[in-house]
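Other chains of the complex are left out, but the ones given are in their true place.
Naming follows writing order (A, B and C), and every chain is counted from residue 1.
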Amino acid sequence: MSIGNEQTAGTAPTVPGQSAPTGHRSTSSPLTRVLGIIVVLCIPLVVWLSFVATPPDRVQGESVRLLYVHVPSVTVAYVACFVTFVSSIMWLWKRSEWWDLVGSSAAEIGSVFTALTLVSGMIWGQITWGTAWEWDPRLTSTLFLFLLLVGYQALRAASPDRSARSRRSAVVGLLLVPNIIIVNRSVEWWRSLHQDATLFRTDLDFRIEGLMLFTWMFTTAVGMVLLVWLMFHRFRVGWLANRVEEQQLSEAVAARRAEATS
Amino acid sequence: MLRDAWLVAGKDLRMEVRTRVGLGQVVPFAVLVLVLFGFALDPDRGILEAATPGLFWVTVLFAAVLGVQRAYAVESAEGVRDALRLSSLSAPGVFLGKTLAIAVQLVAVEVALGVGVVILYGADPGGWVLLVGSALPATAGIAAAGSLYGVLAVGLRVRETLLPLLLLPVLAPVLLAATRAFEAALDGSPADGWPWAGLLALFAVVYVGCGIGLYGTVLEES
Amino acid sequence: MTSVIHLRDVVALLGGFPALTGVDLDVSAGELVALVGANGAGKTTVLRLCAGLVPVASGTAQVLGEDLGRNARAVRSRVGLLGPSGGLYDELTASDNLRFFARASRVDLTDVERAAERFGITGRIGATPVGRLSTGQRRRVALASLVARRAELWLLDEPHAGLDAEGRDLLDSVVRSAVAAGATVVIASHDLDRTEGLGCRHVTLAGGSVTHGGDHAA
């Protein structure tokens, strides 16, 4: 789990929401610690469920276990994108730092999960299809989703000041979900209207049930908790970065004033 | 709003007439790209014929990126941006004006490419109605999305490179749908193509709508 | 006397740098004010902030009765800003530029023509793309565009720079008649002779805040 900097550096102004003890040098709080503990405790369970408890698939063999990474991560990525979308709308309405941070945190974590989907899918594809990539609708639209998220972050990185950054990224974030839908739908139609649709998935039409279903749902749930946990931390890192920026700023203001009076 | 749109589009087209960037350069560029493709993809007609509609629209996309870049380069000259923001132009008006000016240039590019494709790739133009009926909404959609994302990149030092990154993934559906529609038209089965033209119209409506709604937010940023 | 500009402890950031560090400034209607101060003091930033082009990071800023933090848009179309670079399309001719910005600001075209004539933007100069004019000629085009606007608040950033002697005198007379017609004028300048000649109240900036004369009482 090397996503983001869960442990923030530097002196810590207090983090919003949680009453962090003074001098507390991390972005954690009782709530995130609980979330973290849940994730940490569940991971061995997930591993056990997906590698030991569930049976190998008739067609897929052992490789079916990638399902438990692949599918939950794409679900989490979708949720993260949706959060970005909603936050962008809320930012345009309320213009608050809070929504800006929620949206950008979600987009960043979403891009990580999208990458995870791509990578796990490609590994899986290498094993089952014998090729890592096909110009299949889902694959293609997932790749575009990833690129949209990269674009979002590039735009944020390129914007010099905070108000321009929030404003521009909110516009892109708001377009994110319509974009995803249009891209996704059109890519689906693109193939389905095609005469000889090469449906790679037909042979994988395994019926998920019983323990497999449970494992899948359980992993997804753990993924969601992980998302929330990471969002908390990423949000706080962003919040603290803004505070550090402000603190540096007030120092800079003071220094500039002093320079003027001297 | 429409008055402002005319004013802005008129200004852009006047600049175009003065500098001839569109006709003199974007169009040749587009034709050149077509030639390069013809060059890079096998010499035997096989691939080219099958891929003609796709290549046509990929080329239009590249020309569009160039056109949008140009359309906003003039607006990001020092001070001009301030001047625009200090004017009484309505943001939706500016958006529509820019979109219109970009669309006009794109149409010129498409006509030239169409001729190029017929001559160079030996495409057989049939199904005129569908060709035009899908090219128009596609152009509107590309221009509207380009105009909206173009203003997002304005004023950033890195706009030359950021714009394609933002714009191309968004335009992927247009590429798909327009390619499909053209394929249907060239295959002589227009019935297959009209749903795609409908999708293109939908896309155009969505982006023109988003542009009208959101352009102001970006332009007026203070 | 109504207050046209009212800034209290205004901080403004440019790319993260505190260009303004707590500006207090009051300008009443019909006043003629000169902002002076060393290079980098923040004069340009104050003008752009009052035009609604630079966001207010903290403090209160009211211009023409509107709060800049909430309603910068409403201010923008009522001020006339002359920036250092003029804000013209290099590819369009001088007269096309003037006409475009006049239409865009709902200004009467005859006003523009009169202003253009006054600043000598006629004949060849009017028909030349602005990018191919000399420094001073470009300034004159920007000035003509500004004058035609008849804004309530004029914000002039080093307006005399680049103009020849005749142009500077012309500018002064234009500023005087604007004030006579009820406009408020704020000039950022290093040319104290000129601003004194105009009879400006001088406000000194240093290190991003006002050190002298921000207030009428001072």
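General remarks:
Just so it is clear, a residue touches a chain if its C-beta (ideal position, glycine included) is under 8 Å from a C-beta of that chain, and two chains touch if they have at least 3 such contacts.
Values in this document were obtained by computation on a predicted structure and should not be read as measured data.
Chain composition of the entire complex in this structure file, expressed with the shown labels, reads A x1, B x2, C x2.
One rule holds for everything that comes next: only the chains that are shown with their structure count from here on.
Farthest chain from chain A, judged by C-alpha centroids: C.
Centrality by Cα centroid goes to chain B.
Centre to centre, using the average C-alpha position, chain A and chain C are separated by 47 Å. Note: centroid distance chain A to chain B, computed from Cα atoms, is 32 Å. Spacing of chain B relative to chain C, judged by their CA centroids, is 38 angstrom. Under the contact definition stated at the top, the residues of chain C that touch 2 or more other chains are 55. Touching of two or more other chains is recorded for residues 222 of chain B. Against chain B, the residues of chain C that register as touching in their complex are 48, 51-55, 68, 72-73, 76-77, 79-81, 83-92, 96, 100-101, 103-106, 129. Chain A meets chain C in the complex at residues 160-161, 163, 245, 249, 252-253, 256-261. Of all the residues in chain C, the ones that touch chain A in their complex are 11, 13-18, 21-22, 41, 55, 206-209, 211.
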